[in-house]
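Apart from one protein chain that is not included, each protein chain of the complex appears where it belongs.
The block that comes next holds chain A.
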Amino acid sequence: MTLAVETTTLKAQLRLAEGWFTACDVHALLPGRGAAVLLPDGRQVALFRDRAGRLYAIDNRDPFTGAAVLSRGLTGTHEGRPYVASPLLKQRFDLASGECLDDETVRVTAYEVRAA
């Protein structure tokens, strides 16, 4: 799910059942922030780039509120795990696994992502 990127002319791609889906230019992502991606089937993905250039992707929908907003949260690291905190009620989600760090019974889908 993670990959270091050397240049910014690359595309961020998500692995879907049908193959790699091109989301956007890697440089369109602000380090430390996310962006929402619309998939062909209507699902939404929150795509992040950290300050080292690594990419992450999880489902954009906040399972606690139903709003599609996880891409707009603030990111951080907790015990070495990268996460995003929902901008609505502040639960944190592991960017690599999609697990909710504040409620182990909750998890969102994590996507494999690469820069190519």
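One rule holds in what follows: a residue touches a chain if its C-beta (ideal position, glycine included) is under 8 Å from a C-beta of that chain, and two chains touch if they have at least 3 such contacts; residues count from 1.
Please note the rule applied: contacts and distances are computed from a predicted model.
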Revision key, fill the gap. The chain not rendered here carries, per UniProt and among "Succinate--CoA ligase [ADP-forming] subunit alpha", "assimilatory sulfite reductase (ferredoxin)", "Potassium-transporting ATPase potassium-binding subunit" or "Probable peptidoglycan glycosyltransferase FtsW", the name "assimilatory sulfite reductase (ferredoxin)"
Point to revise | Sole contact to the chain not displayed, among A:37, A:55 or A:110 | key: A:37
Check your understanding: Contacts of chain A with the missing chain: which residues?
Key -> 22-24, 28-33, 35-38, 42, 44, 47, 50-51, 61, 63-69, 72-78, 82, 85-92, 102-103, 106
